[in-house]
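Only a single protein chain was left out; the remaining protein chains are all shown in position.
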Amino acid sequence: MQIIFFLLAATALISGIMVVIQVNPVRSALFLVLNFFALAAIYLLANAQFIAAIQIIVYAGAIMVLFLFVIMLLNLRQPEEGGAHRHLGQKIFGSSLATAVIALVIYKVFRMIVPPGKPLTPDFGSTEMVAKSLFTDYLLPFEMTSILLLVAVVGAVILARSKVE
Amino acid sequence: MNLPLLIGVMVVKILVVFVVFLTTIAYVVLMERKVLGFIQFRYGPNRVGPWGLLQPLADALKLIFKEDFTPPGANRFLFVLAPVIVGLTAFLPLAVIPFADKILPDTLTIYGQKLDLTVASLNRGVIADVNIGLLYIFAVASMAVYGAVIGGWSSNNKYSLLGALRLSAQMISYELALGLSVIGVLMIAGTLSLVKIVEAQQHMWFIVYQPLGFILFLTAAFAECARTPFDLIECENELVAGYQTEYSSMKWGLLMMGEYGHVVIASALTTTLFLGGWQGPFLPPVVWFLLKTFILIFFFIWVRGTFPRFRFDQLMYFGWKVLLPLSLVNILLTGIIMLYMPR
Partner (left out) sequence: MLIDYLPILVYFVIALGVAVGMVALSEAVGKKTHSTVKDLPYECGMVPVGDARSRYSVKFFVIAMFFLVFDIEAIFLYPWAVVFKQLGLFGLIEMAIFIIVLAVGLAYVWGKGALQWE
């Protein structure tokens, strides 16, 4: 079990790094898809079957399609000239921010005290369990989601309008 | 539990099912050519073997030995990757579709080792009985769009790119209607497992409770498979062959197998969700399953021989302004009927 987890975690990490260092944007996007698959498999390992499935459907199936469309829309064929020097400020800022986040995560993980957990019920992570808590205990956030999605739709329309005209 | 032996039995079972599936795909191609031939008062293939029955074999051999051409302007890795994705997304949904009830005994003794076949539903007529079965299928189906986009983009051909764009816009639009039209079935069955959905249809097929859902699902399935009247990528006079334009040899063969694989899967899934799956009297379950599936495949071919093709704006209009609202209405109607008309 642990070996499978470490293999998947390694896949996720390596593909994540490849997303950043690939020059070709399409390849970079495909590595991100691989990353999502590794994450979905890890969810599955943790018994969260429903979350694993929607990880693929929403992230790999919908969000990445949008990304691919953008990449194709812009058609970045060659990397921009002199990119290394022009974005020097961004690079310094980005890497220092990333280092800070990683340091914070490591600090927190090693300081964390894991409370002794209760044994999981057999149907933990099943669709029924997710549904029951989502539609009773978390009813308000669920309804708020619809408002959020509505705002997203309006935003998409306005964005498209301003681009066309 | 003897894991290596278990995996051995698993591999044998999967190989048998997979070979039958691949043969079915090959013969559906022949069936389509024959049926279209008769619709158009011709014979269709009739030279290779009796009634052209060996035609798929000849086609496969021909495709393997054809020149394998990759355009120099193409992105080579992605150009090869696309047919593999198309093939995989057509093959993988089969894993959760139940084609029979029980096909093996509960325990089996191999070389003196007693093996419990109820583990991982090895004794049942399904490769994997997972309780998110339907979501697994939608997850695989949502990957199909990558095959088209990557294939079209990597070819470095204007027809390919345009065809890929149109096809991907079509697929994501109809994926919504496809996903929403089955909600009614899930509400009645109360599960995502396809095995349990078939079992829930023991007394009555879901097409009786979900006539609108059935029509919406079948229509969206036609569009997802890019079949007539939604076959805009094959609009020869506009786009040559869409994203497949630059493909040749077995790479093209794999794209073709993907297309027909999708037709077989769509028919099998419609059978499972609405037509009672393998349930039926007198005949063995496998026979019932294949019979219903092939009737639907015939329907796919019949429609191709009958209807003209949509225009692209009509296609998008139909998907977003007809199918999507109707499937939302279907969900609410099903809910109201289920609450106030207890049977």
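The chains carry the letters A and B, assigned in the order they are written, with residues numbered from 1 in each.
Everything below uses one rule, namely that a contact is a pair of C-beta atoms (placed from the backbone, for glycine too) under 8 Å apart; a residue touches a chain by one contact, two chains touch by 3 or more.
Note that the coordinates shown come from a computational prediction; the quantities given were computed from them, not determined experimentally.
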{"item": "Displayed partners of the chain not shown (whole complex)", "value": "A, B"}
{"item": "Residue in contact with the excluded chain [from A:Leu13, A:Ile92, A:Ile106 or A:Ala156]", "value": "A:Ala156"}
{"item": "Of B:Phe38, B:Phe69 or B:Phe307, the one touching the omitted chain in the full complex", "value": "B:Phe69"}
{"item": "Of B:Ala58, B:Val303 or B:Leu328, the one touching the omitted chain in the full complex", "value": "B:Leu328"}
{"item": "Omitted-chain contact residue, chosen from B:Leu92, B:Leu117, B:Leu216 or B:Leu273", "value": "B:Leu92"}
{"item": "Which of A:Leu7, A:Val20 or A:Val70 contacts the chain that the document leaves out", "value": "A:Val70"}
{"item": "Interface with the unshown chain - residue positions in subunit A", "value": "44-45, 47, 49-50, 54, 57-58, 61-63, 65-66, 69-70, 72-75, 77, 122, 127-128, 130-132, 134-136, 139, 142-143, 145-147, 149-150, 152-154, 156-157, 159-161, 163-164"}
{"item": "Residues from subunit B at the interface with the omitted partner, ascending", "value": "7, 10-11, 14-15, 18, 22, 63-69, 71-73, 80, 83-84, 87-88, 91-92, 94-96, 119-122, 127-131, 134-136, 153, 155-162, 165, 168-169, 172-173, 175-176, 179-180, 183-184, 186-187, 190-192, 240, 245-246, 249-251, 253-254, 312-313, 316-317, 320-321, 324-325, 328, 331-332, 335-336, 338-339"}
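By our rule, only the chains that are shown with their structure count from here on.
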{"item": "Length of the line joining the C-alpha centres of subunit A and subunit B, rounded to whole Å", "value": "29"}
{"item": "Touching residues on subunit A, where the partner in the complex is subunit B", "value": "26-27, 30, 33, 49-50, 52-54, 56-57, 60-62, 65, 68-69, 72, 126-127"}
{"item": "In the complex, subunit B residues that touch subunit A", "value": "75, 78, 130-132, 135-136, 138-139, 142-143, 145-146, 149-150, 153-154, 161, 165, 168, 172, 175, 192"}
